[in-house]
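First the structure, then my questions, so here it is.
The complex appears here minus one protein chain, its other protein chains still in place.
When the chains are written out, they are named A, B, C and D in that same order, and each has its own residue count from 1.
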Amino acid sequence: MNDMRLLERSVDQSEIKIAARDVQVWYGEKHAIKDVNVDLLDKTVTAFIGPSGCGKSTFLRCLNRMNDTIDISRVEGKITLDGEDIYDRRVDPVQLRARVGMVFQKPNPFPKSIYDNVAYGPRIHGLARNRAELDEIVEKSLRGAALWNEVKDRLNDPGTGLSGGQQQRLCIARAVATQPEVLLMDEPCSALDPIATSQVEELIDQLRAQFSVVIVTHSMQQAARVSQKTAFFHLGNLVEYGNTDDIFTNPRDPRTESYISGRIG
Amino acid sequence: MNDMRLLERSVDQSEIKIAARDVQVWYGEKHAIKDVNVDLLDKTVTAFIGPSGCGKSTFLRCLNRMNDTIDISRVEGKITLDGEDIYDRRVDPVQLRARVGMVFQKPNPFPKSIYDNVAYGPRIHGLARNRAELDEIVEKSLRGAALWNEVKDRLNDPGTGLSGGQQQRLCIARAVATQPEVLLMDEPCSALDPIATSQVEELIDQLRAQFSVVIVTHSMQQAARVSQKTAFFHLGNLVEYGNTDDIFTNPRDPRTESYISGRIG
Amino acid sequence: ARDQIQVSGSSTVLPYSTIVAEAFGENTDFPTPVVESGGSSAGLKKFCEGVGENTIDIANASRPIKASEIEACKAAGVTEIMEVRIGYDGIVFASDIEGNDFAFTPADWFNALAAEVVVDGKVVANPHAKWSDIRAELPDQEILAFVPGTKHGTREVFEEKVIAAGCEESGAAEVLKAEKGEDEGASACMALRTDGKSIDIDGDYTETLARIQSAKNGIGVFGLSFYENNTDKLKVATMAGVNPSTETIASGEYPVSRPLFFYVKKQHIGTVPGLKEFAEFFVSDELAGPEGPLAAYGLVADPELAATQAAVADEAILSE
Amino acid sequence: MPVSWTLLVVLALAGAGYLVARARVVAMAGGDVRRLHSRPSYHGWNAALLTALPALFLIAIWRFVQPAANPTPVAILALVLAAAGLGLALFRAAPGFRARNAVETMVKGLLILCSSIAILTTAGIVFSMLFETGHFFQKYSWHEFFFGTTWSPRFGGGSQLGILPLLWGTIYISLIALAVSVPIGLFAAIYMSEYASARLRGVAKPMIEVLAGIPTIVYGLFALITVGPMLRDYFAQPLGLGNSGSSVMTAGLVMGIMLIPFVSSLSDDIINAVPQSLRDGALGLGSTQSETVRKVVLPAALPGIVGAVLLAASRAIGETMIVVLGAGAAARMDLNPFEAMTTITVKIVSQLTGDNDFAAPETLVAFALGLTLFVITLGLNIVALYVVRKYREQYE
């Protein structure tokens, strides 16, 4: 089966960043992810699309083991990062998460200052040699997330006192500041206006040069704009995975087709 | 000035549901809403648009005095509901909020069962005479919010165990179940897929027959689809307010114009 | 090594022990001994914990050490115990200073507080509500007595020397024994009523005093020294016609009293500096004699103090 | 005192280890901390902990096991251990060394050690009571102890040591105390966290906490001198419920006052920690503030509140002075709250500090009482845990 897929997509093994094999997730009794097999490529933006509640966030959280924190969730199957099984007992999830960063669906800034929110990751990972470097990282990250202009005069105000969209961008900046190899973004633009959205999309495009990015989105347009690969989830199944262009122009599964055609505006 | 505006828009006084006059909001030192004057009409959907952080949520929260709960916020000016000043000292904010319902930007389901989340409003307002009626309200509200099919078998599971989009719809159902006269919705579809979005938009359209709805959205398309009136905010100012068609086809302010033309996809 | 003497035990002996310890510290070059309270039983228990630096040297007790305790001591290696009797504690009956005068006999107390009394030759649950119900000469006042709780050694003395004696004296003992048999009858003699007229005090005499002040018609059982310090608030009653005082108790006229002791761990003499000196100082005439500060505080001096002094000097130990 | 010197030297070594290891890895990385697996301070901590922990453990163990022996060899051994730990840490210090993981493993070990202190304490308590309880039941029938309805210890035998009246008193007094403290404490907490200005809260909370710090003897005297006679004169006597100055009601009321801060302060913190968004959700639906509190905030804060109530109940069960002075020492089973009664704890204290022979059942009964109480409260706590599990509403 593995071979078949590889053949099918003619993907060079070396480009695969994350590979998922027969991944199953349960929340207690609820079977939220069913038998998902997918290869996420390096230096590529992959979009996860699908109706609300289909398991996008759940699958995303598997990729950096954030599901470990939910008591009732249970993951089966194998997920590898650069060929190493991330659910191996010897793997340190902390290191994994430093390499696979995450922007959560609900913005969750720390109840600290805006600056400290962004500086937190670089600080614990020792990414800056001194305060000046740290300042630089913070500014660069906030600029990347299109937030710098709005907050540059209030870096010491609490991050929780920002507007919804600002919080979302703060969380993006926070994740970017850690410089992960893979960035998982769960609907990063849901609360953003078109201009901010396009800025974030630009950021994603820049990141792609070095890293791989996985983005969950409900906006078909956005998926089409930013991603090279798209995965369509439905009721816990990965229904279709392929080049974004193919998926949007020529879906093979009727479910994909009907989801895409249900698109509005 | 009042007269002028009335003339200008040729709005019949009796149709005005909410009128705001010279409204100012501060968060501590920050002047978040500057001198906003607007008349929101009955049986009409009004869309608030504007870049992230411009004060849409803030102004929305003024309309049912939810800003009271933020210690550092301060509201000036006059806002009337059906001609009565809602900031009058004799006004009971509780009664106000029962009439002016709200869906928040960040989904905030109660840590209770899905059923109890939706039944909460009807229970405290005594909208159901018996359990059967309550069941009916709950079902109707969940159907309206396009969530019924997904949760009908797990009404007793906690609302906090839902996916992001499901939580958002739960909060919509919860607000609708209270049957308010005015419904304030802060980006109610930000986490929803296109199909769910269209269902919610349908709901909004139904509600309009009896109530007035104010919706904050970042999607110009959505604003165009659901609203009859649109208000464009920028840096705390209400830049332009008018018929949705006019605003989108023929904006009078250059700022509106550039925001709208910045639209993507 | 530890250089101060450690004393523990009876709260009744505590004031005397501290007075002596203080004077000992002031008048000698030894540090002032550390004196703990906590009850005779707890003190003896610690005393019998063993020998060594982290065990105490002296246990105060308001009763003689029991055979079982000597056994336990021995088992832990405390084989040489010196018993020192320092004098007697008088037990008095006192009421609020503003109240009526009382002249009691043990029989009055038995009739007032026993669970069952003999009326007209029959055993009945105690029917007396007022003192005057018992004997016409006694004041017309509700019966309300604050007696030491069963944790206190004073209670034992009270039961034996007042209630049981009163039981005998009033002739109730015979009737009770005849009706219930020897053993049952004897213990029925000492059973107190539980209908709220006799109230156990688990706390100290200060509590008894406080209770009398909040219930003015109460009569309390006190130690003589406590009464002597509170003569402005309390009025003492005579027992069998005798007024309690250090003299009448020393002479044996006043019937209700008990001996007080302390026990010295002889094995510590020589290791703990000043231990023997302290014991000798305690029983010296200047302190424990009838003119000394202990007597001034209410201790009834031991008429046989000289013998005690000699025994301490000889380091005589308890022998079975 | 060589021990304290050893301690000082070990700590100094640890401090030095911290600085040296830190500097060493930074130097190894050529001053570029980004090349390190872990932050420099983790390398420092790794060295400090490796130096200090083994030596400190050695000293601690020795202190408990062989307190009297000559300390010098142990001190030397401890210093050797410390030096060895330091050496190892410095040897291992390298940019690739996973110092954070090493430190976290050690810290986790320390955390586990700290939690096990609770277990050790329990074991200690159970064992220190089990033994003597065994002695007690050799001398006194367990049947009479558990089912006897009379408590009357005597000198020289013939005691009746039934636990039931004490148990009843304990339950009755604790219930009254909780009936006072839980509503007052909870309402105070709600008012402070939901209604009061920051100013009022800042003053009221510490003030109420003073109630927990007033020595219980003050409460006891307050019960005895003020509350007792007042209840007797204005309630008990007019209602024909007896004329006892000390009563269950007196002790319960006064104890309730003492317990207010246990409920109010802890609950206040927990209520305050409930996210504002939940309140907003309820208020946005048109609930009054009190509905918000009752229906949304309190259920979300339930585990903490139950914890606070349990703590208050625990204090009520464990309190002596107020009961002695307020409720009297009479062991009685009665429904009348204006009668004097007493509790298990009071009798544990009084039998332990009394004049009885310490090997007599009258003294040993204290241990049996203690163990029984332990088992009863254990049951209570299990029920509470179950209730919390069942009704907990986990937010987010």
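The definition used in the following text is that a contact is a pair of C-beta atoms (placed from the backbone, for glycine too) under 8 Å apart; a residue touches a chain by one contact, two chains touch by 3 or more.
By our rule, contacts and distances are computed from a predicted model.
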Key: Choices "NADH-quinone oxidoreductase subunit J", "Multisubunit potassium/proton antiporter, PhaE subunit", "Sarcosine oxidase subunit beta" or "Phosphate transport system permease protein PstA" - which one is the UniProt name of the chain not shown   = "Phosphate transport system permease protein PstA"
Ask   = Wait, the hidden chain, what does it touch out of the ones we have here?
value = A, B, C, D
Query = In the full complex, which of A:V91, A:I124, A:I195 or A:L235 touches the chain missing from this view?
reply = A:I124
Note = Filtering D:P54, D:G158, D:P229 or D:G307 for touch with the omitted chain leaves D:G307
Residue touching the undisplayed chain, where the options are D:A12, D:A179, D:L239 or D:I382 = D:I382
Task = Consider the whole complex, including the chain that is not shown, and state which of C:T79, C:N100 or C:N230 touches that chain.
result = C:N230
Ask   = For chain C, which residues lie in contact with the unshown chain of the complex?
value = 2, 4, 6, 8, 11, 14-15, 17-19, 21-23, 25-27, 29, 31-32, 34-38, 42, 46, 49-50, 53-56, 97, 204-206, 225-226, 228-233, 286, 293, 296-298
Key: Chain not shown, touching residues in chain D   = 1, 4, 63-64, 67-68, 100, 104, 107-108, 110-112, 114-115, 117-119, 121-122, 124-125, 128-129, 183-188, 190-192, 194-196, 202, 204-219, 221-222, 257, 260-262, 264-266, 268-270, 272-276, 288-291, 293-294, 301, 303-304, 307-308, 310-311, 313-315, 317-318, 320-321, 344-345, 348-349, 352-353, 367, 370, 373-374, 377-378, 380-382, 384-385, 395-396
Message = List every residue of chain A that touches the chain not included in the displayed model.
response = 64, 66, 69, 71, 93-95, 97-99, 101-104, 106, 108-111, 120-121, 124-125, 160, 171, 174-175, 177-178, 180
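Just so we're on the same page, only the chains that are shown with their structure count from here on.
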Message = As a quick test, compute the distance in whole Å between the mean CA positions of chain B and chain C.
response = 83
Inquiry  = Just the number, please: Cα centre separation of chain A and chain D in whole Å.
reply    = 45
Ask   = When you check chain B against every other chain, which residues touch at least two of them?
value = 106
Message = Give me the residue numbers in chain C that touch at least two other chains, ranges are fine.
response = none
Remark   = Per the touch rule, the chain C residues reaching chain D in their complex are 10, 38-42, 44-45, 48, 61-63, 66, 68-69, 71-72, 149-153, 155-156, 159, 187, 190-191, 194, 196, 199-203, 207, 210-211, 213-215
Ask   = In the complex formed with chain C, which residues of chain D make contact?
value = 152-156, 158, 221, 224-225, 228-229, 242, 244-246, 324-325, 328-330, 332, 339-340, 342, 346, 350-360, 362-363
Request  = Going by the contact rule at the top, pick out the chain A residues touching chain B in the complex.
outcome  = 27, 49-53, 55, 57-58, 105-107, 150, 154, 161-166, 168-169, 186-187, 190-198, 218-222, 224-225, 259, 262-265
